[in-house]
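First the structure, which I've put down as structure tokens, then a few questions once you've had a look.
The complex appears here minus one protein chain, its other protein chains still in place.
Order of writing sets the labels: A and B. Residues in every chain begin at 1.
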Amino acid sequence: MRRIIGTAMTLAIVICFSTSLVLAADLPKLVGLTIPEAGTDKGWNEQGKVGLEAIAAKYGFKMELGEALGYGDIKPTLRDMVKKGSDLIICHASGYQTVAPEIARETGVRVVTTENHKDVTPGLISDIDTQPQGGCYMAGYLAGKMTRSNIVGIVTSGEPPTWNRMSAGFAQGLKASNPGAKLLYSLIGEAAYADAAGAKRNSEDQIAVGADVIFGMGDGASFGMLQACSSKKAKDGGKVWFIDVIGDKSSIDRADVLLSSVLWDMSVVYDEIIQSWKDGSFGKQHWVAMDNGAIRLLEPNKAVPSDVRKEIKDLEAKLKSGAIAVVDIPVAADLHKFLNEHFPK
Amino acid sequence: MKKIEFNDIAPAFYSVLSIVFALITGAVILIFIGKNPLLYFGQLFFQGMFSPLGLVESIIKMAPLLIISAGLLACFSAGLWNIGVEGQFLIGAVLAGWSAPTLASLLPYPIYLLSVAALGAMGGMFWILLPAVLKARYDMNEIITTMMMNWVAINLVTWLVKGPINDPTSVPAQTALIPMEHRLSMIPFTSIHIGLIVGIICLFIMHYVIRKTTLGYEFRVLLSNKRAAFHSGMNVARITIWGLLISGGFAGLAGVSDVLAIKGLFQGDWNPAYGMTAIPLVFLARFNGWAVVPLAFFFSFLSVGGEFVARDQGVPIFFVHILEGLTLLFFAASEYIEKRRAF
Partner (left out) sequence: MSSLMDMALIGAVMASTLRGTTPILLGALGETFVERSGLLNLGLEGMMVAGAFASFLVGFKLDSLMLGFVAAAAVGMILGLLFGFMTITLRVNQIVVGLGITIFAHASCSFLHRVIFGNQFPIMFTAGQTHEVPLLSKIPLIGQPLFNQHWLLYLTFLSVPVLYFIMYKTSLGLRIQAVGETPWAADSSGVNVLKTRYIAILFGGIMGGLAGAFMSLGDLAFFVPNMIMGRGYIAIVVVMLGKWDPLKVFLGALLFGFSMSLTSALQVAGVKVSPDFILMTPYLVVIATLLIFARSTNLPAALCVPYERGQK
């Protein structure tokens, strides 16, 4: 009798195990995505939306987009997504990193958080963090080569960890290519992602004191920086170059001042997540980084000499292989300290 | 049995009427962009009000509105305009986020809750102290000063979470996470946190204070005739300061409730801007605590249900805010019809 029970149990376990394997190999059918601002902001939010749309088309699952949710209470949205049968919910903002794991544990639905390493749980919670500093290192390197006045500026619309990492990477690249260059750093305002007028003002002030390459992070505010670079002349009468982040604005760059852009491709990471879903390893740390191709530099402006292009290419290989290590500085206070140390005023 | 007169139900009737008008206007907009308004509104009400999930979530969302409204009842009924609710809310919230993780480990649960609540309420009061004193001593307009304090608060709290009170173990600018067992407890048998009950109690206490106590009487005299209040020997400065401090205190308390119940920590970018809803709401309720409750429910329902439907129907979420603005305007207009009937 005991043997029969034992065999039955073994059998049951095997069946359970194999069905769970089959289930794990399945794909999610409905994936929710929550973003704090409109999915049309030409920045962080749009990148998430577009990235997931691409992967949804590739694997043939449906997606449900909750946009412009703010940074407050998104539990109602998450619970509704669960109710509608979402298998996976991606919370594309660091502001959601407490709510998302709580919902995952409450309902058992898998979630993906942002910049939240602590809660990563196999089978339940994955996390995406960004390491854009490599791409920005190349941008800084390029800026150091292209500046004529040896003054370069960073204009930022806020100080979230990703923005800080990008500033830090840019500063290190600049130091590497042009150790004598001066670096200006301006914060437009707190969460001033849409303050285009403020972005223009900050960029113009930097241009006035001689900056001729501006590295700008800003979602909607970026348009103000682009306009400042297009309409103002550098001190020597030449162009002021603009280096953008996240997207590609060449289509509206009529003054031809866009030097390059540090492009982000979230679909690379979403693809990794679906792969982990398939092979049953869901619940780990993912990176928006250079080595997986999620971060890359937009083909630089045609004004960039070919030897510089080649240097950038070499640099890319070295950054990917880890031959060059870029210091990761996510915290604003540390960034200020770093800039003060390496670029004394 | 008492016969129900029209006048008894008139306020409710006009409220419903103004909602209907707002929805009709919204329907016209939907038709213009090629959506079916019947489908949209059907789903809005079904999901936001008649599904268990929508109902519960809408009720949860009421808590901060109720607590803030309780304070606004006091200052508005004294003719004092606290437009700086947002700032006081943030200061209360940031104090809660900073103190709760430490206090929770030192004190027993009820005392810990009370002390965090007291700290947040005092923070809110502190943030309105300068406007209150300026109003009382120099009669400086509080609309402008409270509004200025909002912006100072927004910059101050982000500086705090980026530096002095930042949780070094996490990457973003935020305070340390409050563990689940130290959050606000739930109302038994529900998933609604006790902030709702706190809000209702606060609201009715203030409703009573304004109608039955000396301080409330003084508020109402101040509203109707400041000069008379002064000449009848009232200490106008004291009443003014109390009116504003009470409203600031409750706004701070609302911040505590949201941090302890919903967010679990304080984050730099977070600013739910409840003031934009709570301020008109108290006016629409004609300073009546009882009337605040259904109104608060309606606006919570709009934001919860509206978000649900936005995803289902592909109508941009901004449409809900259009409905909110329209409802406010039609509510305001209904005030006129009611006033006319009074003659």
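Rule of thumb we're sticking to: contacts are C-beta pairs under 8 Å (C-beta built on N, C-alpha and C of every residue); 3 or more make two chains touch, one makes a residue touch a chain.
What you see is a predicted model, and the numbers here were worked out from it, not measured in a lab.
Student: Out of B:42, B:163, B:179 or B:294, point to the residue that touches the absent chain in the complete complex.
Tutor: Here the residue in touch with the unshown chain is B:163.
Student: Touching the hidden chain in the complete assembly: which of A:89, A:146 or A:196 does that?
Tutor: With A:89, A:146 or A:196 as choices, the missing chain is touched by A:196.
Student: Which one touches the absent chain: A:132, A:169 or A:224?
Tutor: Hidden-chain contact among the options goes to A:224.
Student: Which parts of chain B face the unshown chain closely enough to count as touching?
Tutor: Interface with the chain not displayed, on the chain B side: 33, 81, 130, 134, 138-141, 143-145, 147-148, 151-152, 155-156, 158-159, 162-163, 276, 279-280, 283-284, 316, 318-322, 324-326, 328-329, 331-333, 335-336, 339.
Student: Spell out, residue by residue, where the missing chain touches chain A.
Tutor: Contact residues on chain A toward the absent chain are 38-42, 46, 153, 184-190, 192, 194-198, 200-202, 204-210, 220-221, 223-224, 227, 231, 235, 252, 254, 336, 340, 345.
One rule holds for everything that comes next: only the chains that are shown with their structure count from here on.
Student: Can you check the complex and tell me which residues of chain B touch chain A?
Tutor: Residue list for chain B touching chain A: 47, 53-54, 57, 60-61, 154-155, 158, 162-163, 166, 169-173, 177, 180, 258, 262-265, 267-272, 304, 307-308, 310-311, 316-318.
Student: Enumerate the contact residues on chain A facing chain B in the complex.
Tutor: Within the complex, chain A contacts chain B at residues 36, 38, 64-73, 75-77, 79-80, 83, 94-95, 97-99, 102, 115-118, 129, 158-161, 190-191, 330-333.
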